[in-house]
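Below is one structure, written out as structure tokens; the observations come after it.
With one protein chain removed, the remaining protein chains of the complex are shown where they sit.
This part shows subunit A:
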Amino acid sequence: MPQNEYIERSIRLHGRRFDHEDRKRKKEARQVHKRAEVARNSIGLKGKMLTKKRHAEKAQMKKTIAMHEEKDSKRKADDGAPQNAVPAYLLEREQVDRAKVLSNTIKQKRKEKAGKWEVPLPKVRPVAEQEMFKVLKSGKRQKKSWKRMVTKMTFVGPGFTRKPPKYERFIRPTGLRITKAHVTHPELKATFCLDIIGIKKNPNGQMYTQLGVVTKGTVIEVNVSELGLVTPGGKVVWGKYAQVTNNPENDGVVNAVLLV
């Protein structure tokens, strides 16, 4: 370990050798040939790794060059016509944010069939059963333990009544029930407080979907009739899917992103 920055000190005091720049340039110029020779002669796994590295470097270099070329090439000057033209009768009117007609019913149906959505949160942390449920003891001597209490937020339908205690295996506490979600429209960049219609899919499993458990990453159906979205056929869309983006059990609210 050098005890001090003696090299820099020496350079400061005495300067570099007179042919330093020359030597540096030559060394750099020789470097390519040297690397090529190493690449030519290396074999086996090391050879493969080196080839891959050099290939990636080359691709990167090409991309950089292309980018510079694009920057330098002369383009036609913009004709200055801004986007999103509106007719004369809508000019200077305060526009409500105008979402495109977003929903395509057929597309949505197809996705529904496959049970797959392109979601903003593709992967979620798996929630273990132990975390999801708390075991409740029951029976006269408190020695039966078949009852479970859901420790996460849940959604139950509007006409829900609890089963008699004997048959109620899963208890969904009233304090953790929600009916509304704060849904952000990704294109409008606006958030609305919307009613939840149902739980479409909980990524942790079919059982949680049926129970109506809302955890991060859950796909919920929300009532968007207030947003005034329309299908190409002119019908008002009222149910749309959204994915939960926060941990509702920690925050006490459900935040979600509309899937469009």
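In this text, a contact is a pair of C-beta atoms (placed from the backbone, for glycine too) under 8 Å apart; a residue touches a chain by one contact, two chains touch by 3 or more; residues count from 1.
In this text, contacts and distances are computed from a predicted model.
A.B. asks: Determine which name in "DNA repair protein rhp7 treble clef domain-containing protein", "Notchless", "Geranylgeranyl transferase type-2 subunit alpha" or "Ubiquitin-conjugating enzyme E2 2" the UniProt entry assigns to the undisplayed chain of the complex.
C.D. replies: The UniProt record for the chain left out of view names it "Notchless".
A.B. asks: So which of A:Ile7, A:Val32, A:Leu45 or A:Ala85 would be touching the chain we can't see?
C.D. replies: Considering all chains, including the one not shown, the answer is A:Ala85.
A.B. asks: Using the touch definition up top, pick the residue from A:Ala66, A:Val236 or A:Val253 that touches the left-out chain.
C.D. replies: A:Val236
A.B. asks: Using the touch rule from the top, list residues of subunit A that touch the missing partner.
C.D. replies: That gives, for subunit A, the contact residues 79-81, 83-92, 98, 100-101, 228, 230, 232-236.
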